[in-house]
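Of the protein chains in this complex, one is absent; all others appear in place.
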Amino acid sequence: MKQEEKKTLQIPYEECTDGSIIWRYSKNPIIGRNPNETIARAFNSAVVEFNSKFVGIFRGDTKSTIPYLYYGESEDGINFKINKDPIVFYNVDGSKHEIEYAYDPRVVKIDGTFYIMWCNGSNGAPTIGLAETKDFKKYTFISSPFLPFNRNGVLFPKKINGEFAMLSRPSDGGHTPFGDIFISYSKDLVYWGKHKLVMKPSWQWWQSTKIGAGPFPIETKEGWILIYHGVTKTCAGMVYSIGAALLDLNDPSKVIGRTDNYLMTPEMEYETIGFVPNVVFPCAALVDNKGRIAIYYGAADTYLSLAFTTVDKLLSVLKK
Amino acid sequence: MKQEEKKTLQIPYEECTDGSIIWRYSKNPIIGRNPNETIARAFNSAVVEFNSKFVGIFRGDTKSTIPYLYYGESEDGINFKINKDPIVFYNVDGSKHEIEYAYDPRVVKIDGTFYIMWCNGSNGAPTIGLAETKDFKKYTFISSPFLPFNRNGVLFPKKINGEFAMLSRPSDGGHTPFGDIFISYSKDLVYWGKHKLVMKPSWQWWQSTKIGAGPFPIETKEGWILIYHGVTKTCAGMVYSIGAALLDLNDPSKVIGRTDNYLMTPEMEYETIGFVPNVVFPCAALVDNKGRIAIYYGAADTYLSLAFTTVDKLLSVLKK
Amino acid sequence: MKQEEKKTLQIPYEECTDGSIIWRYSKNPIIGRNPNETIARAFNSAVVEFNSKFVGIFRGDTKSTIPYLYYGESEDGINFKINKDPIVFYNVDGSKHEIEYAYDPRVVKIDGTFYIMWCNGSNGAPTIGLAETKDFKKYTFISSPFLPFNRNGVLFPKKINGEFAMLSRPSDGGHTPFGDIFISYSKDLVYWGKHKLVMKPSWQWWQSTKIGAGPFPIETKEGWILIYHGVTKTCAGMVYSIGAALLDLNDPSKVIGRTDNYLMTPEMEYETIGFVPNVVFPCAALVDNKGRIAIYYGAADTYLSLAFTTVDKLLSVLKK
Amino acid sequence: MKQEEKKTLQIPYEECTDGSIIWRYSKNPIIGRNPNETIARAFNSAVVEFNSKFVGIFRGDTKSTIPYLYYGESEDGINFKINKDPIVFYNVDGSKHEIEYAYDPRVVKIDGTFYIMWCNGSNGAPTIGLAETKDFKKYTFISSPFLPFNRNGVLFPKKINGEFAMLSRPSDGGHTPFGDIFISYSKDLVYWGKHKLVMKPSWQWWQSTKIGAGPFPIETKEGWILIYHGVTKTCAGMVYSIGAALLDLNDPSKVIGRTDNYLMTPEMEYETIGFVPNVVFPCAALVDNKGRIAIYYGAADTYLSLAFTTVDKLLSVLKK
Amino acid sequence: MKQEEKKTLQIPYEECTDGSIIWRYSKNPIIGRNPNETIARAFNSAVVEFNSKFVGIFRGDTKSTIPYLYYGESEDGINFKINKDPIVFYNVDGSKHEIEYAYDPRVVKIDGTFYIMWCNGSNGAPTIGLAETKDFKKYTFISSPFLPFNRNGVLFPKKINGEFAMLSRPSDGGHTPFGDIFISYSKDLVYWGKHKLVMKPSWQWWQSTKIGAGPFPIETKEGWILIYHGVTKTCAGMVYSIGAALLDLNDPSKVIGRTDNYLMTPEMEYETIGFVPNVVFPCAALVDNKGRIAIYYGAADTYLSLAFTTVDKLLSVLKK
Partner (left out) sequence: MKQEEKKTLQIPYEECTDGSIIWRYSKNPIIGRNPNETIARAFNSAVVEFNSKFVGIFRGDTKSTIPYLYYGESEDGINFKINKDPIVFYNVDGSKHEIEYAYDPRVVKIDGTFYIMWCNGSNGAPTIGLAETKDFKKYTFISSPFLPFNRNGVLFPKKINGEFAMLSRPSDGGHTPFGDIFISYSKDLVYWGKHKLVMKPSWQWWQSTKIGAGPFPIETKEGWILIYHGVTKTCAGMVYSIGAALLDLNDPSKVIGRTDNYLMTPEMEYETIGFVPNVVFPCAALVDNKGRIAIYYGAADTYLSLAFTTVDKLLSVLKK
């Protein structure tokens, strides 16, 4: 594992041709329906670099339509081979951790360990599940950081003031029609506290019903860039768009900047048609040393897609 | 009518090319929007063989968007000519039976008589209507077997222990968010009783909101194969998929097997876009003597489509 | 049992002092909270004469608040001794019929047999349960006449045109905000059909949300008198009042007369305060040979109370 | 401005090829997503002739998804250039009239003045806003004719019995599931009264949930032709179709004729896919001296589209 | 009619004994259930002085539970005799004005004419009805000032800046869970405009769901005193309390003061038990020349009650 970081991986990227802040990959979606014989739809998923490859933790909805997490890998970050069997988690004591359902994973690497968070079915109620792996072979379930009902838990990629920090969105048990982003802290990933409100829905309609953190925040000199989803409710259901915010480096509950305009909204056929029409849902972002960003986002709860941006572009709309 | 059975009709069929249990007709949909000048959409419909032809009882939603039942016929089971005027039903006493609205028909032949069931508007409330015809010219309204509110009534194609048996799904007056399949018995098609629960929604999300019988059950040595629809609720509305169950030959309230995975879910453009996106709704099945099956299903409450399977394939997933 | 009818029982009765059509017993309620050590509240209940006594089938909500049916008896029709253990029903084959819950019983005697109907929990869904007894010792479960969801099933006290006739109110699984009275027929109490609408809610607010049959209909020369409950919905919940209708003797689906005004509405403390405030719910009526009527009604889902009227008084408001 | 009327403009038009009453423009939609850099979707919009051009008041939803009104113009009525900044309204006293949000405009010319009505956010509640302009440069806010909650306000194009007349649809603050069309009168556009019901939803399902006026009524010898939208509710949301009615010339609250069948319903991809699938929403109509009509309608809350008809065709279905 | 004002009437009044701002009459309620043979409950009602008597326009809910308006009169303002037949209204043209239902009246005298406002059923939807009388014998229906849905319309007792002014609360068709007080103006009582928001619900829970004007505003040197009802929603329904506000004399849309605390909330048995428990609903106030005030308020939608206060006491809590 020593050589892990040696080979420099090239993240998927295409140049912007039209002045957008975020622009789509020209060959979207990168994962279509029925990617393998057990998975019906693989969409809201997280990709990171590991061992000179791109590895992903995928939300795969089986043909029994129960979502679980799956491991997949890719040479180029675009073409993925996804396992047919879901990831098995073990408790700290070595026993198997039973999974009712698991969806919308995020993955973040802190000090050489990969942490996976997802919406975890626990006694029939959704809350955040938190696990770790060092090799994407053995996965240890660490804790349910919060009481139900919670979704969209996202760890920061490093400790803040010596503590782990996690964003999350308290909710209820259904198709929650409300939702704010909170931050919580922990010294050990098991006991959590110091909860603070970060952001509420806003008057712009695309983010007026609920909001939730997307990929783990990207550290910049100006602050943490948080790419998030915002939701509005039409007379034909909810519409999910993408926005961004800039959070204070030392106290991320302080919002320095936030997009009034969405940065991306469902427009393409693979975003407007599918199991849940009109959803773009970002779960992961790769950043290279030039500040180029590849965003992995679920489309219509059916496809996995890619979009691109840069740190500078995002900062240009978030600093003011 | 004597020669009715002589000519062997070839049911519509295409071979499976990808290992699916149920696979779609390559030229779907077989009926598009506005099939004639009075009907806007013809979709959830029932086809049977009669007099060396394929005849269908079609759900046709007029341009006033009220659904009625229409007669249509076809040489090949694919290209149908549908009447412009809805079917007129007569009561046993010869008077005309007024129809408020009628939708989602099923047709089954028992002892030379064709029985038609549908969701029938009665005093403003939906329940099952039951009629018979011998020639698809004269239609006699027999009874409303059940009190409102009920939908998806499906007669078995022969008597069980000397009695008619009908599946149905008690419901409420709106877009019912619940629904189990029950079986009821009758000696005369007028008085019904001995109601028993057959199946409830299940934990698999695609069939977790409600379920309803599709085509009339197919008799096999292993049991009755029941193709049914299962429904889940997303934040953009309900999604209808197709599953199957195996019911005991002598006591069909006993479920021998049942699909955990859906066998078909809305994936094609004609299933995911339309008046009600994301609906596949099976109403009829033709079975030939080789065990090949042609399923007629409504797509997006807009189109009529075909899918194929075989008795053996279905049994292979239902027996365990 | 031969002497059963010998002794003439005097039904509970007080003269009217204020010109009302229906007036209350001066010592209401006749059953208070916690009538014995197992029952918390005994209210919507049915009383008949048997063996020179008044016997009752009581709705008793246990201290686990699950309603079951209990046997009780009384010399005067006012002071009842209620059993501590609920009635046990046996199937026709002699096996025990399991009861999930049972409430709002009615009892009617036809040709020497007492028939009991109630709202019966069956697979978690409410529908009508029907049982018989000849001696109030052995109770045989006959059938669930209708599919769920149904409540307020009431048999007529004799066959009509050679068939049993039952009123009922199709509903849904919750605190149903709608409900019409239907009539259905049967030759054998097992198979039911020929369903017809009898009455819908009306524009008078007290009966504008839903209606349901009360005691079994009282036969008069002018027609069947049906005492029923009507419900309206305020911003603090539903209010149950009492009305009456006159149904055609030979075709009870024909409504000859019906009260525009309620005949009784919750006014007394025992009707306006309790587990469900503002409920008067009639379940039984005794009629003597002078046409005097004693109505047993539940009050506030907490108490059993008595009210009086006469056949003539009721007819005077129903004939027009 | 004197020459304004001189040049005869040719309204956009294509001949009907299939016998429809209303038929679509072959190159729909005429405005796609992101028509300029500030507007994400321009759809339910109003076009009139002015100064030998076609000018439009557009509903433009910004990329913050707040709708405002925008000015645009076109030589041919098809290709429009829309301003990037929303229209600014001034009060009568010259102060700026603040706009919370503004959508679904209609424009009508009366005695040389153009009146603009729209759904106006006022203290967080939607009601009708009414403004005037003579030159599409200076816009004066006249009044909020009605108390909240109201939408789809449409002035008649001339006074009736000496008074201004406006159609509107009282509603509530959300995705209103009910709605009738009313007419109100005014002598001065500020004080309104003499409210009368014009039309309620009807039993045809496409117009059974709510209805609302579309373009301003077209005067004919037979009466006012009102093109309107009708809405139904499926288990996947609301569907908006187009119908028409004929109103009495002198008393438009009298409905002479009304379509049982929709004249247009969402069928095309640009109508069935988008921000709100399955919406066709007419806001404006141009009529030439041959009685040819060009209808501007919003599609899927995403596109602006054109459809055509003629006065004679509409009358042929409305007179009876 | 000339002597009308001669005899000085003594309004009902009792001194305060406990320092309250508003205190109850010691013999409440003044009207109990079934005040005459046609009325079941007379409660939210308006009393004024006329011809040396107290006359009232009563909300009487009949025994068919439809509310109408009734005339009643009293020597002492406490003991009322109420007519058995509802008030008949005539249109300006002399024809009878049909009443679907009418409730919650207010009465105000302006320049010798009494104006009556109430919630008026019109085409099945509630809005304000406005009528006038000079003698409480002939009642002329003037107009429906506003489109549905509206309730709690209250005219000011004199013109403001030369125009009639009315408070009202736009709402929806059911047990509206929201509601602000607006003011509108008219020169002729027929055409209304210049709508402005006066007050919204506030953060204090008792007035956080909706608010509505009570008696007509009382003119003082400091401003108009508006006694109003505020509503909160518990898990057992809505609770109505009483508050007050001080409005600017010349522009009553300016709120000078407003109670944080309720001035009265349901506490007595006749307020907490009844058709709708926990309602105190003020509709009228009498003020004498010493500034003493008698408030008539409905209790529990069942009783009419009296409470007292003084102008000085109210001002003491409203000025700040």
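We just call them A, B, C, D and E in the order they show up, numbering each chain from 1.
One rule holds in what follows: a residue touches a chain if its C-beta (ideal position, glycine included) is under 8 Å from a C-beta of that chain, and two chains touch if they have at least 3 such contacts.
Since the structure is predicted, the reported quantities are computational estimates derived from the model, not experimental observations.
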| request: Would you mind listing the shown chains in contact with the chain that isn't displayed? | output: A, C, E
| field | Touch criterion as defined above, residue of A:27, A:96, A:138 or A:194 at the omitted chain | value | A:194
| request: Consider the whole complex, including the chain that is not shown, and state which of C:273, C:293 or C:314 touches that chain. | output: C:273
| Who touches the missing chain here, A:26, A:123, A:161 or A:289? | A:123
| Option touching the unshown chain, where C:57, C:102, C:199 or C:236 are the choices | C:236
| field | Candidates A:186, A:204, A:234 or A:278 - the one touching the absent chain | value | A:186
| query | Of C:62, C:140 or C:253, which sits in contact with the chain we cannot see? | reply | C:62
| If the missing chain were put back, which residues of chain C would it touch? | 33, 40, 61-66, 175, 236-238, 273-278, 301
| request: Identify the residues of chain A touching the omitted chain, counting contacts across the whole complex. | output: 122-123, 125, 127, 143-150, 168, 170, 172-173, 178, 180, 182, 184-188, 190-195, 197, 200
| Can you list where chain E touches the absent chain? | 203-206, 232-237, 239, 241, 260-262, 265-267, 269, 272-273, 277-278
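Rule of thumb we're sticking to: only the chains that are shown with their structure count from here on.
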| message | Just to be sure I understand: going only through chains that touch, what's the smallest number of steps from chain B to chain D? | response | 1
| said: Between B-C and A-B, which chain pair is linked by the larger number of C-beta contacts? | reply: B-C
| remark: Per mean C-alpha coordinates, the chain lying farthest from chain D is C
| Where the CA atoms of chain A average out and where those of chain C average out, how many Å apart are those spots? | 59
| task | Go ahead and note the Å separation of the Cα centroids belonging to chain A and chain E. | result | 56
| Counting in whole Å, what is the centre-to-centre distance of chain D and chain E, each centre being its mean C-alpha position? | 40
| field | Multi-partner residues of chain C (at least 2 other chains) | value | none
